[in-house]
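One protein chain is absent from this view; the other protein chains keep their places.
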Amino acid sequence: MAEFMTVLGLYIGAFFTFCIFSFLYKDNPFCKLAEQIFVGLSAAYWVIYIIYNTLLPNLFTKLFTDFSGNLILLIPGALGVMMLMRLHPKTQWISRYPIALVIGTSAGISMLRYMKSDLLQQMTATMINPVVQGDIIATVGNFILIVGTICGIYFFYFSKKQEGVYAVPSKIGIYFLMISFGASFGYTVMARISLLIGRLEFLLKDWLHLIN
Amino acid sequence: MSISPQTERRIIYLVLFLAVLLPLLFPIGWRTESSPHVRMAHKLVEQSPAGSVAIVSFDYDPASMTELQPMAVAMIDHAWSKGHKVIATALWPQGPQLADQAFRALSEKYPEKQYGVDYVNLGYKVGGMVTIQAMGRSLVEVYPTDTGGTALNQIPMLAKVNTLRDIAYISSLSSGDPGIKQWVMAAHDMYNVPVTGGTTAISAPGFIPYINSQNQLIGLLGGLKAAAEYEGLIGMENGSATAKMDSQSVAHLLILIFIAIGNYKVWRNKRIKRTQDLKEEI
Amino acid sequence: MRSLGIFCLVFMLLGLALPLMGEASFEIKDFPHDAGTALNLEWKGASGSTVTIQKADSMQVFHELHQSTDAEGSFTDTELSPDETYRYRMIAVSEADSVSQVLEAQPVEQWFYLDKLSFLLMLIVISAAILLYIYAAKRGKDLFVRRINGLDSMDEAIGRATEKGKPILYVPGISDLDDIQTIASMTILSHLAHKAAEYDTDLIVPCRFSMVLSAAREVVRESYLKAGRLDAYKESNVFYLTDDQFGYVAGIDGIMVREQPAANFFMGSFYAESLILAETGFSTGAIQTAGTAQAHQLPFFVVSCDYTLIGEELFAASAYLSKDPQQLGSLKGHDFGKLLIILLILCGIVTESLGWSWFKDFFGKVF
Partner (left out) sequence: MKRNIPLIIVFLAGLVVFASEFIPHRPFSQINETLERWFMIISGFAMFLGQVSLLRVNGAKIKNKVKDWPYYLAGMISFALMLIFGLLWGMEKTDGILGDGASIQAWLGLKPFDYLFENVYQHLSATMFALLAFYIASAAYRAFIIRSFESNLLMITAVIVILGRSSFGTMLTGWIPNNLPLLHLPNLTDFIMEFPNSAAQRAIMISAALGIVGSSLRIILGIERSYLGGDK
């Protein structure tokens, strides 16, 4: 029976694959059905996932097995329950406390993280000696890198009207942005086509056994 | 004749679908000139003596299978053809199943290869970097048994393998962290074991800096194209990456044709409009 | 208090070290300015010999950690626990003799990561600039901010939705509320909701996370309240779909095709799904405005949307829209930061070209 169910599973998978692909032609009952089933299944999937992988191991199991040793966990537990107070209009305001803790922590963390990895790291990476002995291409590339980075940052300078002389670096900045967007776009094509190949591989190989 | 934008879109979708589908069914087998990084990885395997033991680490999950599985198959194929023994490990939980699949895919071509003698699947271990460091001290400590539960000292091919230092080379196929980076930093930088590997096309540029004068990484396969090149180098007929790369290349070409048609259409409309304007003026 | 001994370390000579016949000498130092998780094992004068460092495990059995043929060098053992004692054996073997020594040491926690000094300084300078400008703005100083392309179109898009009698769709990104982009998105949503309330146009806001849902409901409700149209506020128009990335996208696609919103806004953090949203939206003929600081997704929005807020423009947008002096002041502070960074980069290029590496090192040590 298990074997039959496995094969049936492949047919179900193929059915839903075609349901989603049919959306490309036009909206139709099949893709409406697939979409709602997807929303329903995934919502339930994450509930179960969080219960088994976060709430049980990190909170409830610890509290049940060793209550006095994990007293501190009552704090996030209580905050979590306060979050649920939102459900009732009268107690809604209580949920602001846990939200405040979450926002405060993440604001602090992201301020530090972006400052470090996106700002300082990228800044120091641009502090280079552009001239590479005996390598003209790298030297030219380094000059392009420096000019592009500086003009690009200037493009985001909002305190000056971009007119006359001030418009020049910001224009160059735009050119760099456009080149970068084109390059990223082209670079991503391959990965996106791979996704389709992956789907066709499922249909042709696992489902229909047409290819090895 | 004018086509509504909606019909136009549908035509594009259909043509693209066929362009990807047909080469998978009927591979064209375009050979591409191999790039230096692929040749470096190939050379590392090629030049290791027969009897060497290599690690192929499956550091990805089914989501990246399209690109990485063909690399795994091609590299194991190459290693076996050179008489190497292969240890499969995994830093990602779903890796061991993918390793089994890869070995199974080659079982027809190499019926004489025996589990435990020519290859072994050690399974998944959490911890990434720390795990690799520990393997540098003692393999048994990290992997007391293989995936089937056989104790390591019962496995013939591992008789002389105690630590990472006894490994000829490591190939990590990775689609993120932990992966190649951890192998380079722990296995190469600490224990001096040559490391090579493969990644998805998207993440390949991030690893290129490791291919440097210190040989932190010896070559790199980036995406399907590199996998197809590797298949070409080892003379693998109708390898799956080659077929998929045919699809890729046709799709790329098609997108370029779309761009050209799009431009032609805009140019023609402009011209028609101009002639109409002229007529009106007259 | 032990921790007060910041630079001091306990290390003892244990066992009988072989008489020092060679020149080789060993030393263990605490790794400076860290959380007490690393030790530096150093050796000197071991020319012509092989240095092996071994570490004792809990059973007091030594395992090899590192090997080197350098005459002088060091090895950093990491991932240790503070205030625990670790034993090492360092051996130098040459053809003539061998030296072995057992050393014990404890890693110590310090009170400041000195390597992060440049990080702290930058943080203070930029924060101070932002606060100063906010202060100035509050005192009524007129601050100029140039027009941001794409923002003026926002009103136009709302106008068109009203004309057509179709709703507006607002997607606040796919990150949770812990992503600052989502919060910036909430600020823009508040502006948009105000307009939508004034024009009496429906505003649909599907959310991926519950906390975003909570915040979005608060924000929209308050905007309707401020516009004096609380009666028109429909709580069911701000709703949760699913936590799943592509499930969420599938749901939004459905909304776009069925409700046919006349204007779509994608503001916040987006990943691979950006193009699915933008292309489906395009096929329904909606005016689309996007904004994200995810550099990798910008190309797809630029290509498929009518207007795109690029990177920092997303953060600047809320300041520009609200004309709120505090936000404008903050934006001025960011601008100061940009000039400062351009200046530092130029200094760095000059010093690097002259071969002075200390300048770059000062900033680069953080990592």
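Letters A, B and C name the chains as they come in the text, with residue numbers starting at 1 for each one.
FYI, contacts are C-beta pairs under 8 Å (C-beta built on N, C-alpha and C of every residue); 3 or more make two chains touch, one makes a residue touch a chain.
In this text, all values refer to a predicted model and were calculated from it rather than measured experimentally.
S.K.: Please identify which residue in A:V131, A:M178 or A:L208 touches the non-displayed chain.
M.R.: A:M178
S.K.: For a quick check of understanding: of C:D97, C:D176 or C:E198, which residue touches the chain that isn't displayed?
M.R.: Result: among the candidates, C:D176 touches the missing chain.
S.K.: Can you list where chain A touches the absent chain?
M.R.: Residue positions of chain A that touch the missing chain: 1-3, 5-6, 9-10, 12-14, 16-17, 20-21, 23-24, 29, 32-52, 54-56, 58-59, 72-73, 75-77, 79-81, 83-84, 86-87, 92-93, 96-112, 114-115, 118-119, 122-123, 125-126, 137, 141-142, 144-153, 155-156, 173-190, 192-193, 195-196, 198-199, 202.
S.K.: In the whole complex, what residues of chain B lie against the chain that is missing from view?
M.R.: Spelled out for chain B, the touching residues are 9, 12-13, 16-17, 20, 30, 32-33, 35, 63, 201, 205, 225, 228, 245, 248-249, 251-256, 258-259, 261-263, 266-267.
S.K.: On chain C, what residues meet the omitted chain?
M.R.: Interface residues of chain C facing the absent chain: 3, 33-36, 82, 109-113, 116, 120, 123, 126-127, 130-131, 134, 176-178, 180-181, 183-184, 186-187, 190, 207, 209-211, 213-215, 217-219, 221-222, 225-226, 236, 239-247, 249-250, 258, 272, 275-276, 278-280, 282, 293, 295, 298, 300, 302-304, 310-312, 314-316, 326-327, 330-331, 333-334, 337-338, 341.
Rule of thumb we're sticking to: only the chains that are shown with their structure count from here on.
S.K.: Between chain pairs B-C and A-B, which one is joined by a greater number of C-beta pairs in contact?
M.R.: Greater number of contacting C-beta pairs: A-B.
S.K.: Using mean C-alpha positions as chain centres, tell me how far chain B is from chain C in Å, no decimals.
M.R.: 30
S.K.: If you average the Cα atoms of chain A and of chain B to get two centres, how far apart are those centres in Å?
M.R.: 23
S.K.: Touching at least two other chains at once: which residues of chain B meet that condition?
M.R.: Touching at least two other chains: 6.
S.K.: Which residue numbers or ranges of chain C touch two or more of the other chains?
M.R.: In chain C, no residue touches at least two other chains, as defined above.
S.K.: Which residues of chain C touch chain B in their complex?
M.R.: 63-66, 79, 283
S.K.: Note which residues of chain B are touching chain A in the complex, please.
M.R.: Going through chain B, the ones touching chain A are 6, 10, 13, 16-17, 20-21, 24-25, 65-67, 200-202, 223-225, 240, 243-244, 247-248, 251-252, 255.
S.K.: Help me check something: in the complex, which residues belonging to chain C touch chain A?
M.R.: On the chain C side, the touching residues are 118-119, 122-123, 126, 144-146, 148, 177-180, 183, 211, 214-215, 241-244, 246-247, 250-251, 253-254, 257-258, 295-296, 298-300, 302-303, 310-313, 316, 320, 331-332, 334-335, 338-339, 341-342, 344-349, 351-353, 355, 359-360, 363-364, 366-367.
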